[in-house]
Every structure is written in C-alpha cells, then in structure tokens.
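Every protein chain of the complex appears in place save one, which is left out.
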Amino acid sequence: MNDVFNITLIYATIRSATPILFAALCATVTQQADILNIGTEGIMLTSAFVAVLTSVTTGSWLIAILMAIVSGIAIALIMAVANIRYNAHICAAGIAVNMFALAITKFGLQQFLGTAGTFTSPDIKAIPRIHIAALDGIPVLNDIFNNWCVTEVFGIVMVIVLWFLLFKTVWGLRVRCVGRLPMAAETAGINVRRMKYEVMIISGVLGGLAGAHLSLGYSQMFADNITNGRGFMGVAAMNFGGMNPLLVWVGTLIFGFIDSVGARLQAYGLPSQFILMLPYIFTIAILVLAMWRKGRMNEKAKSAL
Amino acid sequence: MAEKKNNPYITLLLTLLLSMVVGAIFMLVLGFKPFDAYVQLFKGAFVGKVNLGTTLQKFVPILLTGVGFAVASKVGCFNAGIEGELYLGAITAAWAGHYLPKMPAFLHILVCLVLAMIVGALWAAIPAILKVKWDVNEICVCILSTYVAKFFTSWLCNGPLSAKTGMPQTPAVHENIMLTQIMKPSQANTGLFIAFIVVAAVIWLLYRSTVGYKFLTVGLNSAHADYMGINSKKVVIQGMMLSGALGGIAGTIEVLGVYGYFLDNFSLNIANDGMLSSMIVWNDIRLVPLMAFFVASLKAGALSMERFAGVPRSIVDTITAIFIIFATMETLFHFLYKKKKTKEEKAAMTINAAPAGSEKGGKKDE
Partner (left out) sequence: MAAKDDYIVEMSDIDKSFPAVHAVDGGQFTLRRGEIHSLIGENGAGKSTMMKMLYGLYRPDGGTIKINGKVMEHLTPGISIGEGIGMVHQEFMLVNDLTVLENVILGFEPKKGVIINFEESRARINKYVETYHMDIQPDKRIDQISVGEAQRVEIIKTLYRGANVLILDEPTAVLTPQECTKFFEILQELRNDGKSIVFISHKLNEVMEISDRITVMRTGKYIATVNKEDTNTTELAKMMVGREVFLSIEKEKANIGAPILELKDIWTSGEKELSKIRGVSFDVRAGEIVGIAGVDGNGQSELIEAVAGLRKVEKGQVILDGQDITNDTPFEARKAGLTHIPEDRNLRGLNRALSIEENLVAWRFEEKPFATGINRNKKEIRKFAEDLIEKFDIRPTEPTVITQSLSGGNAQKIVVAREVDADGKLLIASQPSRGVDIGAIESIRKILNAVKKEGKGILLVSADLEEVLALSDRIVVMYEGRIMGIVDSEDATSDNVGLLMLGERLDEKEKEVS
C-alpha cells in the first residue's frame, strides 16, 4: 500500500481539493444569505472556459483569471436578477444557468477555439507554480510545500478572508441576519436586496476563481462539462462545514483525499468506472452524514429529556 | 402568492419571442444570418417525412422525462436525476430484452417496461428518502447520483453485459420486441403511442385521483397535509418514484424503439431537455407535451441548420437555455399587465380561482 499512502498524498490532496474549495466558498457565501447556490457549477464552468480562451488569446494568466472572475460575476448576476428582481425560484434559476453554461461553453469551444469536445494547446498559459529553491532536496518538506500553484495558496488565504468577513465585520453580521430573518434586517434599515446582490457578486468572484483554477491551474485544458459535478461537490462541502469557511475547508480536504486515493487505486486493477464513481458516492455519503449530524444536533437541542 | 399569474400562453409566447430575438442578436454579432438559420431550423424539423419523423422520435423521451420532472415538482422536488433513471431503465430493458427467455412480444415488452420502471423508481427513491429523512438537498444528490448511474451502466456494457463486439454496448434485444417504426426511414416508432398513453394516465392520476390529490396537497403545503393525516414524507417518496419510473419508460423506449441495445453514453442529456421543457411551462403537466414537442423540433432542426446555414448546432442549446432563464423569471412580463389592473380585476381576483398554468395557484378541480 506504500504506493497509495505516502508523503506525496498530502500535496495530492491539496491539489484535488482546491477546485472544490473555491466552489464550496462560492456556495458558502450565498448560503449565509439563505441563497442555495445550485448555479455554482454553471459559474465555474463558464469561467473555466473564459479563462482558457483569454489565456490563449492574451497569453497572460493574470488577465485570464480576471476575465474568469468577470464572467463568474456575470453568471452570478443573471441568477441574482432572475431571483431577486424577477422572483425566479433560486433552484430553478440555478438549474437554468447550469444548462446555459453547458450550452454556451460548448458553443464557444466550437466557435472560438475551433474544436469539439476537448481543447488542449501549448498556447494555454497556465497559472504558475511557486518554486522555493531553498526546499529543493529536503525530503519531506519539499514533497509537501514546494511547487504549489499560486491559486492553491490563494485558496487557503480566501478561507481565512471569508471567515473574517462573515464573522468579524459589520457586513458579515448583516449578511447572516439577511439569511436568517430578512424582515429583521429590513426593519433595521438594511437594504436586503442590495445585500443579496453583493453576496451574489462575491460568489461570482469565488466561482470565477474556481473555474480559472480548474482549467489553468489544476489542469491546462478545457473540455465540455469539465467541472463534472465539482460545483455540486462544493455545495456538499458547504453543507458539511455548516456554512463556516474553516470547516468547509476541512470538508474539501476530505474530498481531495478520497479523490487522490481513488486515482492511485487504479493501479490495483479496479475497473476505471468504479474509480470515477468514487468521488460522487463519497460526496453523497458526506452530504448525508453532514445533514444527519445537523438533524441529530437539532433534535438533541430541542429534546426535553 | 399575491401576484396573479397572467395568461400563461401569452407569457410563454413572449418569452419565446424574447429568446429568439436574443438568439438572433447573438448570431448577428457573430456574423451569422439569423433569418436563414431559423428557416433552416424549421425546415429541418418539419419539412419532409424523415425530418418530421426525427422530430417525433426525439419528442418521445423529452416528453416522458419532462412529465417525469413535472410530477416530481408537484410534490415539491426538483428531480434533476432523470438522466440517471433513464440510463438505468434503458440498461434494464436491454438486459430483459436479451436475457429473458422468449415469450409473446407484447408480454415481453411489458416486462421490459415494468422492470425499467421499477429500477428507475428505486433509483429516484434514494434522493427522496434522503430528503425527507435528513433534509439533504435532492438536486445535489440527483446530479451526483446521475454520474454514478452513468459510470455504472458504462461498466456493465463494457464488462459483464458487453456484447463483446469491441463497442461499448450490450447484445441486441430479440428482434420481435423491437417497436414498430412508423415513419420509415426515420426512427420514429410506436413508442410514441406508449408515451401518449403513459402521459394521459399520469394526467388522470394527478388531477382525478386521490393519489394525485395527495401529491398536490403535499407539494403545496406539507405542514397542512401532515396535520390532515397524510404522511407527507411517504407522498414525496411516491412522487419521486413515479417520476423515476417515467425516466425508466423513456429509457426503455430508446432501447426498444431506436437502438435495439444499450449503448454507452447514448443519451447525451435527453433528460436535461425534458427538464427544461417542464421548467419553461412552470411544471404544468398539461403544457409539457407542447413544450417537449417544441424542444424536440429544435433538436431535430439544429442539424440541418448547421449543414445549410452554417450555424453551429450548439447555438440551439444556447438559445433554449436563454429561453429557460427568461421562463424561470415569474414576474418578467408583469409590467404588461400593470396598467390593466383595474378595480374589477382586483375584485375578480378575490372571487376567481387561480388561473390554469399557475403552478402555485394549484387549480385542480375540473
């Protein structure tokens, strides 16, 4: 089993977890305002495409990330306008933008990158990795900490930023209030709609980062439906962490761990379909576990005995 | 629901027009000719026996999955997992059609249908049970479990059930249980009539039977249903199972009517089209056939649009997706009605039942 559980598994876990981490943060910030962000998947997919497209055309990964963020915000705003201004059911709006993202990226791939299915090219300028020369040759530390992708570091920074924003600032207090009892916010003179728009924009930023990292950091390619349900895994991780960014991060690490272990098990002759299935089954299991625990705690808190 | 949902047909038509205009602008910007594209789209869908037949063939699974999605919505669930139920139903039918001993064709088809329905229903029961028991969001579970279903069927048709032809497919079903083609050389088949019967039965069940009443009352207000002695959790599971069974039927008709075997990854998100056909008409089952037919014709026409007008096929999906985004916006066209809202109308609103087509209005007594 040494091929599976060794020191490189730690970085492999971080690597697999990061795309889901951004998606989970994207869902977390909206959930705090009581908006279930089913559209995470769509935001992520669109911005993954935009990131690749911009990277190829401009040759700059930084501009690519910025454009990915802009497109993420655009998709999030479509959902926000539909839901807040025009009363669309948030889940319906989420499903709708997911379909839209699927269609428009497919179309864009054909139209702008001239291929169907999968796009890979040496022209894709990837997000760089941080090489720390001092760690070269040091056995354990080098395996764990060297050559991280910029966005992988940034993901952990975002966890802390978001936690601070939600639990320490005025804005966070207001968002949490909007999510729990909007009338209380309204009667405190807070503009609830505005807060919801703000939350959706931030979610667009995070979803945009998720997409950019997926197509330029995690991999250097774009394919139809490249997200493959990672947006929903993010939602699951958000539930696991009970909307608290720190716990959400732990959740995504579990996903990353399972994914990495699964990938290594392929060498042991398991049918590839089962390996591919693994993350989805575990996501459902973790989701159920999280909700079961929440229900149990709720029940316990209410019990008179 | 304080707002009155205005005439659904007008809203639908306006939404359609709006999406087509947006699509046209989109095409113009990219240097295509939208008018040509739409003409070719129409021709490709309706002109000629083959084209019309293809539309009808595509219509069947979209209709069934669309009605399936709408049924689940009646009990307050988003069944985003019909694709998975369709796959599992299809492979069940393919298995039953090949491996079960010979029997009269009619009976054999019925067995295939029933087994596929059971498998689809059981698969759909998973998200439903998790939802009612622990409040797990059913959309997430549905989407994730669909991947599982896809990989599982992929393994089956590559492994234990493989036809060993080098292709990822199961062996062909018995010749005599293939559904009769009705518009040769297109692939339209008598599955169309099975679908009509099934949909009629579902509509009857929902609007005329006690089972359907339970679905509606639970979907509209489950706290009330529980208090009245209806076990709302059980009803939600039943609703999802019926929805899943419809996905199973769709899969069976694809196998017995079109392919004759199970082919890995054959569906290419048919259930997505069904889902959007239902969502566009606010999950009103009586309008789903109309919208499913429309979406099917778009799908069928897209190919000739690509061929003759040079517009990529995937733009059709983009336009339908825009359509659905507009359609989910409940109050998009309310400004049209604002002026007309006179005192009489206000008075009428207190007396009249909510209009048909209004999902939440729940008119259901005629």
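The chains carry the letters A and B, assigned in the order they are written, with residues numbered from 1 in each.
What we mean here is this: contacts are C-beta pairs under 8 Å (C-beta built on N, C-alpha and C of every residue); 3 or more make two chains touch, one makes a residue touch a chain.
Just so it is clear, the structure is predicted and the values come from calculations on it, not from any experiment.
**Q** Taking the entire complex into account, which one of B:231, B:269 or B:331 touches the absent chain?
**A** B:231
**Q** Touching the hidden chain in the complete assembly: which of A:137, A:189 or A:269 does that?
**A** A:189
**Q** What is the set of chain B residues that contact the non-displayed chain in the whole complex?
**A** Answer for chain B: residues 1-4, 205, 208-211, 213, 216-217, 220-221, 223-231, 346, 349-354, 360-365 touch the chain left out.
**Q** Just the residue numbers, please: which parts of chain A touch the chain that's not shown?
**A** Chain A touches the chain not shown through residues 168-170, 173-174, 176-177, 180-181, 183-191, 299, 302-305.
The working rule: only the chains that are shown with their structure count from here on.
**Q** Which stretch or stretches of chain A touch chain B in the complex?
**A** Its residues touching chain B are 36, 38, 41, 78, 82, 85-89, 91-97, 99-100, 102-104, 106-107, 110-111, 228-229, 232-233, 235-236, 239, 271, 273-274, 276-277, 280-281, 283-284, 287-288, 291-292, 294-295.
**Q** Give every residue of chain B touching chain A within the complex, in rising order.
**A** Listed in rising order, the residues of chain B that touch chain A are 3, 30, 78, 80, 130, 134-137, 139-141, 143-145, 147-148, 151-152, 154-155, 158-159, 269, 272, 275-276, 279, 312, 314-315, 317-318, 320-322, 324-325, 327-332.
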